[in-house]
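A single protein chain has been omitted from the complex, and every remaining protein chain is retained in its original position.
Every chain is named by a letter (A, B and C) in the order it is written, and numbering of its residues begins at 1.
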Amino acid sequence: MSELVRFGVSLEKSLLDAFDSFIRERNYTNRSEAFRDMIRQELIKREWVGGDDVAGAITLIYDHHRKDLLNKITGIQHDYQKVIISTQHIHLDHHNCLEIIAVRGNPSEVQRLTGMLKSIKGVKHGTLSMSSTGKEIE
Amino acid sequence: MSELVRFGVSLEKSLLDAFDSFIRERNYTNRSEAFRDMIRQELIKREWVGGDDVAGAITLIYDHHRKDLLNKITGIQHDYQKVIISTQHIHLDHHNCLEIIAVRGNPSEVQRLTGMLKSIKGVKHGTLSMSSTGKEIE
Amino acid sequence: MSELVRFGVSLEKSLLDAFDSFIRERNYTNRSEAFRDMIRQELIKREWVGGDDVAGAITLIYDHHRKDLLNKITGIQHDYQKVIISTQHIHLDHHNCLEIIAVRGNPSEVQRLTGMLKSIKGVKHGTLSMSSTGKEIE
Partner (left out) sequence: MSELVRFGVSLEKSLLDAFDSFIRERNYTNRSEAFRDMIRQELIKREWVGGDDVAGAITLIYDHHRKDLLNKITGIQHDYQKVIISTQHIHLDHHNCLEIIAVRGNPSEVQRLTGMLKSIKGVKHGTLSMSSTGKEIE
């Protein structure tokens, strides 16, 4: 078995509280154990998407009131115009937006775009759902 | 916005190395950011199991030439009108369509809708991106 | 003044009844007078859209239960893929759909596409809203 390494993590208190109640619910003995499980899940999900032309959707939830968020989100999308077809925007409530970006093109470019959008402060959640363009699947 | 709290985590070195390479791949700026994302995902999954108001996107790839496929896809969507906000349709090539359905409402109804759409003959690929209405995540 | 020409027109009885009540409302003395007015309005609206790259939206209302309508609408859109960016579909009620097609490209091709979609049986209404792509307008 591999040696243990210890390091620090910073989280918003409200998020940590929600996480701690989740840990109790699932009967983990400590936070490290829960993190270990989540990391393994992520590594398993990381499937390879074949080909050089994929199609799919990036889904984001964000609070449009966060300073500079809209400029950043739109600026990044214009930089990645080549892989973006169109964006569907839904106003969920006074604060929250659901934005669904239809994408097509090189898979690593699409993944890079998703990473950049998710790391913007104020983006609460982001997922990428990717598929082949359908030519190779029957 | 909530204050930041710092705490320690212990992980096996091999798992941490794999996690660090995953973090680079996804363009996270540091480990805390990746943990924040994983925690939010877990909380959203909880919303989808226990909640009554979720939001997300169903992504489909299909060949529109398949007999009766369009009538079935549209018919089912009209039956589930209550949980569908709008649908984005992209013509990928002469045969293949990418259809992205923005959904909101009762999670089990949304999951049932996804199952029905995926099982239509001619639908090559279907995924449900579970997201959140944003109210319960920071 | 130009000589008068007489010709026949066929209309659904329900539509003609609605038209007749509209004529009374507006105090036209007969149907020909109302048609004369509507034609002049159309000819005035027919502005020239400059350039060879326009962007805009085609808006359609249709009853998706009409036989073969969905196949025709989707088939034509795939044939005009070059000028279509993406399509937004909204389920208005059990019968009626609102479909908004984002278009870009050659203006006469976009107009031809609009004409073909509007003439499909079961399409109740169709409009084209066209603009320059924004490069030439400040």
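Here, a contact is a pair of C-beta atoms (placed from the backbone, for glycine too) under 8 Å apart; a residue touches a chain by one contact, two chains touch by 3 or more.
Quick caveat: nothing in here was measured; it's all calculated off a predicted structure.
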Exercise. When the complex is taken as a whole, what residues of subunit C touch the one chain not shown?
Worked result: 1-16, 18-19, 22, 31-32, 35-36, 38-40, 42-43, 46, 55-57, 59, 61-63, 85-86, 88, 90, 92-93, 95-98, 100, 102, 104, 111-112, 114-116, 118-119, 124-127, 129, 131-135, 137-138
Problem set entry | Contact set of subunit A toward the excluded chain (per top definition) | 64, 70-71, 74-75, 77-78, 81, 84, 86-91, 93-94, 97
For this session: List the residues of subunit B that touch the chain left out of this view.
Result: 85-86, 88, 102
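Note that only the chains that are shown with their structure count from here on.
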Seminar exercise, completed: By label, the chains that touch subunit A as well as subunit B are C
Problem set entry | subunit A and subunit B: spacing of chain centres that average the CA atoms, whole Å | 10
Exercise. What whole-Å value do you get for the distance between subunit A and subunit C if each is reduced to the mean of its CA atoms?
Worked result: 41
For this session: List, in ascending order, every residue of subunit A touching at least 2 other chains.
Result: 85-86, 88, 102
